[in-house]
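One protein chain is absent from this view; the other protein chains keep their places.
Chain IDs A, B and C follow the sequence of writing; residue 1 opens each chain.
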Amino acid sequence: MTLSATDRVTRRGRHLWRTPEFTLGVIVATGFLALAFATGGNLLSAGTLEAFFRFLAVPIVIGLSQMVVLAVGQMNLSVGALTGFCAMAAAWLMIEAGFPAPVAVPAALLLGLVAGLINGALVVLTRINGFIVTLATMTIIQGLRYGVNGPDTYQGYSEGLRAFGRASILGLPAVFLVAIAVAVAVALFFSRTVTGRQLLASGGSPFAARLSGISNDRSVIIAHGLSGLLAGVAAVITVSASGSVNATIGDDLLLPSFAAPIIGGVALTGGMVSVAGTVLAAFLVRLVDVMQAQFGINPRWVDLIIGAVVLGAVLLGTIRQRVRERST
Amino acid sequence: GCTRKSDNEAATASTGKGPDQVKVALIPGGAHPYFQPWKTAAADVKTEFKLGDATFNETSGWDQTKQNDVVKSLAAQGYNAFGIFGVAPENINSTFEDLKRQGFPVASLASCPAGDVNKADFCLSTDVEEAAYKATKAAIETIGGKGNLAHLTGNKVDSNTQRRIAGVEKAVGETGGQVKIIQVVTDIDTDLQTAQKAVADLLAAKGSEITAIVNTAYNPAVASAEGVKQAKLPIKVIAIDDDKTILDGIKDGSVAGTVLQNPVGQATVGSYGLMKLAGGCTMADAGVIVDSGSFVVTKANVDSYETDRKAKTAELRQAFDSQYLTCR
Amino acid sequence: MLVAENLVKTFPGVRALDGATLTLQPGTVHALLGENGAGKSTLVKLLTGVYRPDGGRITLDGGELHLGGPLDAQRAGIGVVHQERNLIPAFSVAENIVLHHLPGRAGWLDRARMRAEARRCLDLLEVDLDPDTPVARLSVAQGQLVEIAKALSLDNKVLLLDEPTASLTGDEADRLYTVVRRLRDSGHAVVLVSHKLEEVFAVADTVTVLRDGRSVAEAEPLAGFTQGQIVDLMVGRAFASIELAERTVGEQAPPALRLDGVSTALGHRDVSLAVRPGEILGLYGLVGAGRSELAKAVLGLERITAGTVEVHGEPARIRNVGEALRRHRIGYVTEDRKDEGLFLEQPVTRNIAVTVWRRLARAGLVPDRRERALAETYVERLGIRVSSPRQLAGQLSGGNQQKVSLAKWLAADCDILIVDEPTVGIDVRTKAAFHELIAGLAAQGLALLLISSDLPEVVVLADRIAVMSDLRVVGELDNDHDYPRMSQQIIRLVHAETHVEGRVSAA
């Protein structure tokens, strides 16, 4: 039989073990085992694992929040500030306005969603690059976040919510399971729903999507709205897991929000997502945090090491690829 | 030929202003609970000393460039006496110099410039090394003079942090090896979440070895009080400042003690000194460094420490009249 | 039923349509013809809601149509294949085909139905493609087939095809036209835009000719015209056929470019070719035969695993196009102008001058004046229709883009030129001019490797014709320019190969 063009196409196809997610998975697993070994098993003790996963929840959700907008070729610089604002708003509702948690939680989610939709609407109406629009709204939201309670800390709100934040199921913190559930939902959204596919089409090739009757404006608004909603989820996780919030919440989330999806293999140009990659990348970054605490390393050394390791991994990846090319 | 003009155009305005001509600007490094008392103090000194004006401006955002900008803007607005918390102690002398060249009296409040030189008229601040020393002493006392300490603090590339680390080391050194520092965690004061994560990881890694935690920064203090309470570990936490959450912690026993500084004293006495300087007085010893005092507060004196602090403030003001200022 | 009256459309600096009229009857195939830049694609885009008209009106079955966007056209039952490829690279073939009506149940995507629907459309065209392949991995031609399948996936009353066969070979085109005839017979109206007049005459019933944005012939029966009359209508004057330059290729001259037993990482096996200065070597083959990839391998863009490439008798190890251009004076006009040939967001001047800045520069700075002068020369020589040389390349009509992509390499002043499908989407007059130009280049002593799936073109131009099939050269023929005989021989070679190959692997 002849080698038809189709055969050739599939021959070039990627196998599972060549996907970036797989590589990342291997790195994460190796890193985790190495760290477990190096700490003499301390990493695997219940308390450490608890802490490990509890503080993994927010990075995962915030990475997904950024990923959703990257999918349509947008960026959202306001994710961090928005998370902080929603967290402060939830705490304000419970402490100052006296609402119970079942009101405050949906309110925080709704606030995130609305702020995201406003971001999206602004991008669509002004036709300005989303990067700049969200840079402006980030500043505004930072102002609002500070306006809730000045520089002071809120503490001692709803016991029920706190209990949920502390709870664990089968050794895994409830908040982490929430994050995983959110990740699964996002993955299903992009792979299995019509709207999700339309978002990706808009991101991959806006003009082609438009010719196929897809509204890119709608995609942009939905993506920003979803991103805001996920920031709201991150806020709720923060409020329940940490027990105290102030206007600094969210300041350290902007870079990680980009780092997770991008290390996870998501392109900045839009049109693709990788939920597994994003989750794994968040895991990897968390691993480094823990390493720092376990060995008492100066955080600056840690920064240096992360930077060097990522650059090294990048170089190694290319060398490996070259070698593989040679050998075929 | 080309010549350089000598720049003595300013330096005229300084002498002989009545209090109503003095407009004092109090400029902290950014939004932080520590500086909140300055806001009320500014209003108080204005009426008490019958100043032309006194303002409080916290918009610097922990950025030296922005702070310089804020300072210049206020000068342009007609403010003519400055009490400044320098964002970057290593750079702030240049800012002071700049203001001095224009003939404005300047006080370095709550923090002194790095190095041995102070270009402001005087520096009225907590002796941070001394405060850290006292905090550590208090910690050592609560754990009975034997055990392991962790020290949580702020930005490592800040000379004040270096001094705090030195203070802690000094106190520990005096125990002759009975007490050891097992971990110094820096750079976790940027935001609450980072601090919470770091505390959780620290407790997971070394929770069983640590007997006390000394905090010399705000967010780590809030986070470790909360974290220790949650982990139900018998660790003594020494916090910093008298934010409501921390005082509550002392009352309910989750915080063993806190080291207070004297923000009100710094603002009022600082403004007083500035007013006098504008009125024609000079410093007896230009660039003198004055300790504004630090106070250890535990459950025992949680209701009475305010009296001590007021006394210290009064004493400081007297010392300015009698000792630091020369007035004709 | 579908009538467009006096449509006007203006772009900054250009009036693309200036009172064009088109009347479509059900059950006909309607040819829409015109030179490059006449406004055909613009008309198609107005009818499908991509652009909004500045004047005129569109009616469907008597009611006025206001097309706010592509979705409105879709709802009105108008399907389209645009001239430029518009597929989502990361999506599968199946998903691209059904993108405008993704099948879902309560918001969830129904993948099985999607695949089945795509399969059905591909089967209509007898295309053997796995619906799950990402389109990023398809060749230009395969992409075009997917695009056609996509237009067929809805049962539209009206189907607009803007140069659907530009990058297809005869076989695939035939299959498409079978489908088109079937659609016509069941009462659909089909508009066909094409520069391949033979095809047009074979399938179309009526014709509208556009010239400078105006209709100069409206819905006339095609049977009343000869090809020559149509061309004269398009051009606006009598179209004189062009004489190709006389040339003689020295039999003894050493080859300018010689491949000897070249194999590549992509699977080319033992390819040997040689082109002498002043000679045009045609390289013919069916879609996917591997000609483009071979050219890229020569330029160092794909890895050569065995064999040698010689330039002017010297073994050459070319690593990139820059090296090919500067050290060996080899140019390559790509077949994929949109992705590889043009800088769509840059002005025409820069698109043309990009290969010669080194030559134009004075002390590292490129004077605008010299750059502009150069661009203007080629705009004139190739008759590129631009409102100004500073117009962005992406705003040109398809054919004019192709000319810009070629102009760049003419400007580069090469000894050896590899041209890959140079006349895709080019109108008759320009095509003739192109042929004249290419023959002229050869007459000046350039060695030309002409990769083309346009059999008549190859037979007209080439001195010798190499036939590729399945990553191998299966034969080489001397060209005597007798089309019927040559084409028969070539087709036989292509098919014989498949046959032999079949036996070999069965053994």
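The rule we apply is simple: a residue touches a chain if its C-beta (ideal position, glycine included) is under 8 Å from a C-beta of that chain, and two chains touch if they have at least 3 such contacts.
Keep in mind that, in the parts below, contacts and distances are computed from a predicted model.
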UniProt protein name of the chain not shown, from "Lipid kinase", "Multisubunit sodium/proton antiporter, MrpA subunit", "Secreted protein" or "Autoinducer 2 import system permease protein LsrC"
"Autoinducer 2 import system permease protein LsrC"
Chains in view that touch the one left out, judged over the entire complex:
A, B, C
Touch criterion as defined above, residue of C:Val235, C:Val366, C:Leu477 or C:Ile491 at the omitted chain
C:Val366
Looking at the full complex, which residue from C:Ala324, C:Val348 or C:Leu471 touches the chain that isn't shown here?
C:Ala324
Touch assignment to the omitted chain, from A:Tyr154, A:Phe258 or A:Phe283, lands on A:Phe258
On chain C, where is the contact patch with the chain that was removed from view?
10, 12, 54, 301, 320-322, 324-326, 332, 334, 339-346, 350, 354-355, 357-358, 361, 364-368, 408, 412
Taking the full complex into account, what residues of chain B touch the chain not shown?
1-5, 7, 31, 55, 57-59, 61, 63-66, 68-70, 72-78, 88, 90-91, 93-95, 97-98, 101, 114-115, 156-159, 162
What residue numbers in chain A mark contact with the hidden partner chain?
77, 122, 125-129, 131-133, 135-144, 146-147, 255, 258-259, 262-263, 267-268, 298, 300-308, 310-311, 314-315, 317-318
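Here is the rule we go by: only the chains that are shown with their structure count from here on.
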Relative to chain C, which chain's C-alpha centre is the most remote?
B
Most central chain, judged by mean Cα position vs. mean of all protein Cα atoms, is A
Chain centre separation (chain A, chain C; CA means) in Å:
43
In whole angstrom, how far does the Cα centroid of chain B sit from the Cα centroid of chain C?
73
Mark out which residues of chain A touch at least two other chains, giving numbers and ranges.
none
Among the residues of chain C, pick out those that touch two or more other chains and give their numbers.
none
Under the definition above, what is the set of chain A residues touching chain B in their complex?
39, 42, 45, 47-48, 50-52, 54-55, 58, 146, 150-153, 155-156, 166, 238, 242-253, 289-290, 292-294, 296, 298-300
Using the touch definition from the top, list the residues of chain C that touch chain A in their complex.
48, 50, 69-71, 74, 80, 82, 86-91, 95, 99-100, 102, 104, 107-109, 128-130, 133, 137-139, 142, 265, 267, 287-288, 303, 470-471, 498, 501-502, 505-506
Within their complex, state which residues of chain B touch chain A.
31-33, 35-36, 156, 182-188, 190-194, 196-198, 200-207, 219, 222-223, 226, 230-231, 243-245, 248
